[in-house]
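One protein chain omitted, others in place.
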Amino acid sequence: MKKTASILLALCMPFLLSGCWSSEEITTLAIVMGIGVDAAADGEYEVTVQIAQPSNLKFMSGGDNQDAYFNASSTGIGIQQQMHQFETELSREIYNGHMEMIVIGKEAAEGGLEQIMDYFYRESEARFNIPIVIADGKASDLLDVELKLERLPVSRLAGMLSTNRVDMVVRKITMDDFLRNAVSNSSATLPIIEQLEEGALETKGVAVFDKYKMVGELDQEQARSMLILTNKYGGGIATIELPDNGVFTFEITKSSASVKPECENGELSVNAEVYLEFRVSDVSEIGELYSDEARHNAEKMVNAAMFERLADVITRSRELNADVFDFADIIYCRYPRESESSIKNWDEEFRNLPVSISVTSKMYSSGAVLKNIQ
Amino acid sequence: MSEKKLTKWQFISIGVFFMMGTILHTSFVSAIAGRDAWLIPIMGFVMFLPTLIFCWRIGNMFPNTGLYEINELVFGNIGGRIVTFLYFLFFLNVATLNHVEMSAFSATYLLRGTPIVVCGIMIVMAAVYAIKKGIITVGRASGALVILMLVLNAISFIQAIPQMDIDFTAPAMVQSPGVYARSSHISSTIMYGEGLALMVFAGRTGKKVNMGKSMLIIMLIAMVYMIQIHLREVLLLGPLVQFTRLPSLEAARMTGKSDTVSRTESIYSLIMLLCSLFRVLISFFVSLSALRKVFRLKTYQALVVPMAAFIAAYSLYALESPEDSYFYAVNTTPFIWALFTFVLPMFTLVIAVIKRKAKLPDRGGAV
Amino acid sequence: MSESVEKNIQRMEAMFRGDRDFVVREFELPDGTKAAVIFIDGLVNAKVISEHVIKPLMRGRPVNVSETGSAFSDEEAAKAMLSGDTVVFIDGIGSAEYYNTKGFPTRQVSEPETETVIRGPREGFTESLQMNTALVRRKLKTTHLRMELIQIGERSKTAMCLCWLDDVANPELIDEVRRRLELIDVDGVLSSGYIEEYIEDAPYSVFQTIGSTEKPDVVAGKLLEGRCALLVDGTPFALTMPMLFVENFHSPEDYAIRPYFATFLRLIRFAAFFVSLALPAFYVALVNFHQELIPAPLLYTIASASEGTPFSLTVETAVMLLTFEILREAGVRLPRPAGQAVSIVGALVMGQAAIEAGVVGAPVVIVIALSAMSGFVSPTASNAVAVLRWLLLLAASLTGGFGLVMTLLCVYLHLTSLTSIGAPYLHPIAPLSPRELGDTIVRIPVEMMINRPSPFHTLDKRRKAPYNRATFTEGLPNEGSEP
Partner (left out) sequence: MIFVIAGFAALTAYELPGLIKRRDAKEIAAVTLITAAALYYFVCYALSVNAWSPMDRLVHWLESGLGLSYSRFG
């Protein structure tokens, strides 16, 4: 027993002498909550870092909430360099273990994200499931947005994406979703957030990427149809203009799409059946809706409108030459052998891939009122 | 009053704990096989069957004798010691490579700033303390520890199920046969092959422990465990699994929904640490007892600390750079390991059977 | 021993050099021969001597006292006198007779301080060996209860009684204990603590491998399980050997309350053991090394709390731990009323003032207070925990989670390597035997406790026949048997 005790002591000796490397006092850490990247002149990037100030962040009932964060930014070639630049500038060490959001400016996205993404997935502190967002203007403005409920602009952005069930046009895309698409033939999409005047934020639509470069945008309606087609649509409010400029708004509560690839003697095609359940929110003049006949023509109207929108998003994605619906993977999974050749040059193949869409919908309630109160 | 032999369950728990140490090797298989990585352990098991048959037959021929005593029985005094020295080199390299992976893992993920050599020395210190306490104590301790590890593993798997996406494994078995052959060769030699070290414990097990049966149980549990790890990685990371260096840790980082319990990968990395420490510990002990058998030393107690220092030092230079043990493991190590886990055991089995046949006809008695 | 009384008395007086409590009483027998009675005042019961020794001798009737013996040399006579007997010299007889007249004052049987119990027997051992053996005898009225007297201590000559059930306990265990006791050659044994360290398997280990208890029913329970107990004259604590690690978390009350609540309590004691052992180290590892494990809101509170504090986190934790240890010791050492006040005032005021002054962060005080309090849940393990806590804190401050896990593994291995008189210390956990986990970590209903713990290799494995509950349950109305 004396031997093991002395061995333990001797083994500890090297440590006591050389101290501990990776122990960082929490007060020496600059806790980074979000990072914004904007394209600056000739290939440089302007990196803005949102750092939380813990002392103001503590919950103070009724206290004056002076800013619980501050943004530091610097421009330079790579992102890693800027991070070190921050460390020299600030008195503390950059710690991005708690990063909640990455915001990328539109020009930077158009310029290509390889270099930016490379820093984030190689960096071992950051996580794979951090949401990424494209700022319509400059990312630094988005990170400075006016605060209403939250204490940090970043948490307001993160909140916008995950909880706005009412108008689910846009889905939270995390870094690994984005990278997964960048690896496969289908193209990735990232939500775009636009800053309207005096601090109002709005999800303007979805940016479409080919590998790492942003090639175009889909507006809100197209983004919704894309979500429906890829079966990731959680529900939301949609409107149809009626011929005599009336409006028929309905809330889609359930949407499911089954996309089945077919292959007759080498000819690849895709058949998408979409099933929607909706509830009428407000309608200008259709009249009572409880009768079967009225219900059927409302459903027919919704089918027609949705069919037209789905077709529109497919043509749009063909224009951008970006397979946003993961058709490539779906076909490859079902027919690996046959689709071997066409997957190689998927850009052309996708342009003339026959896609048949059929929409069936079911209205299951017209709200609390039997017919219009007129 | 307390028995000095390993009981059946203690031997199996040491074996399973040793096989759980492959959690750091998952990138060897998933880098090659990608989305079919979870099928590879089955093929690896099939490729490992000959060595299992060797364990079974040799176990029955020489009940309750360790691998080194078998060598000496089969190859005679000098030949046996040469074969044991070969095994010593093999197990030394197994311990070193595992040690390299473990220190690289803890230097980059757990203790971000610490230099690799310090992590290496800390790992080796823990191994020295365990060996000083004696392998019977380690056997006794591993009984409950294995169950704890398996339960924690199951919990982290179940916790990750909501995030999993089934169709990441979609086009199964479509890759070229070369890919499958290569990854199952890697799996059978590196992941299962290193299990040969457990044969050395045959000498220390109690009377009613049948080597073959327990090795089979250990390898089956190991197979299920490996399938579960790979399945978790593929279902969480999808096609990215081919690119990440430590997929099981990245998969752990992915899980976690609510903000409070979101980042549990530090706890998971501690589990990975314990399992791989056990692997280093057992292979270290096995190479030590090989050295003792070769030079006929009375006790190996005196060798424990210098050998540990050697492994900590040698692991700095074993591979070009400690960070990229992946490159070697995928290309050349399977061939070297195959030599030791397949060729040598088969050779011993053949000689043993021939000797057994030569003896039986003339004297008709057992060996 | 000479014939004449005077010479004997002079030699005895020379031996005792005129101590104040050495009493000689000379008298004459009816037939005129001189006789003398000598005894040590205080060790004997004066009334018994005058009634039953001196009066019958003076009247020539025989002495009717329970235990007599004859001493042939001065040492034997002195030995008898020192253990409370009365020695009688009669002129003309070469030897001296001694009669058992023990009668020194002893404490009444009262509830023990350390092991208070809400429900269950409340009697505790006292300092006198006779009373303690009587208490144990009353619990186990069986002829198989052996009580072997052993004397240790060259000067203190403390009498010890090794008791076990000879149809249950393993004879090897008893021989082993007896052999170890005989090896002890020391001049004074004043409390059972001395003996404990001598006969332990691992005297250098932080953990206690010999159990000690103040309650006879606990001793009886352990004897039934196949262990042996050592009652030491002069200390109310009996030693029970061999002891297992899980016994730190058993309390005699567990068998007096419902199994569910008892299991719940045992699990809490286990949890408290781990909390008090690893919480400060875990907290330091969490905040200094693995910040990403802390959820964001908590991270802000911790960061803002430790904004102004001067010390680094490790120093802060160590200082707070030290203050709590000092407070605890002060609370115990002071006499009862003052002790209570000190520990409460100290903890509250000290903690609060430290936080206000900004010397220490609030979370640290919470962590240390929780870990200190949970240390008291199992008193026997708390002294081991108080030492190991510092080792873990050092490891965690140097290498964070990595060091913490490795040290915990080393502690676990150390525990598995311990044996208590041959029985593995972590019995149901380390050499895993699932069947016996029933009565250790959880408390299964009494019916199911059929076998005795296996590590003691008891002669009679079964505790009792399975309880035949079916006989009286048919009659109960709610059996669901009505048509």
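Residue numbering begins at 1 within each chain, and the chains themselves are lettered A, B and C in the order written.
FYI, contacts are C-beta pairs under 8 Å (C-beta built on N, C-alpha and C of every residue); 3 or more make two chains touch, one makes a residue touch a chain.
Worth saying up front: this structure is predicted, and the values here are computed from it rather than measured.
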Looking at the full complex, which residue from B:F85, B:F243, B:F310 or B:F347 touches the chain that isn't shown here? B:F310
Decide which residue listed in B:K4, B:K208 or B:K298 touches the omitted chain of the complex. B:K298
Check the options B:R140, B:R182 or B:R279 and report the residue that touches the missing chain. B:R182
Contact with the hidden chain, among B:T96, B:T169 or B:S269, goes to B:T96
Omitted-chain footprint on chain B covers residues 93, 96, 115, 117-118, 121, 182, 291, 295-298, 302-303, 305-307, 309-310, 312-314, 316-320, 328, 330-336
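By definition in this document, only the chains that are shown with their structure count from here on.
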Can you identify the chain nearest the overall CA centroid, using each chain's own CA centroid? B
Distance from the CA centroid of chain A to that of chain C, rounded to the nearest Å? 66
Numbers and ranges of chain B residues touching at least 2 other chains: 111, 114, 122, 125, 129, 133, 263
Chain C residues counted as touching two or more neighbouring chains: 289, 292, 296, 399-400, 410
If we count contacts the way the header does, which residues on chain A are in touch with chain C in the complex? 1-2, 5, 8, 15-16, 20, 22-27, 29, 31, 52, 54-55, 57-58, 95, 97-98, 100, 125
Name, in rising order, each residue of chain A that touches chain B in their complex. 3-4, 7-8, 11, 14-15, 18, 20-22, 97, 124-125, 127-129, 176, 179-180, 183-184, 329, 332-333, 336-337
Quick one: which bits of chain C touch chain B in the complex? Just the residue numbers, please. 172-173, 289-290, 292-293, 295-296, 399-403, 405-406, 409-410, 412-414, 416-417, 419, 421-424, 426, 429-432, 455, 457
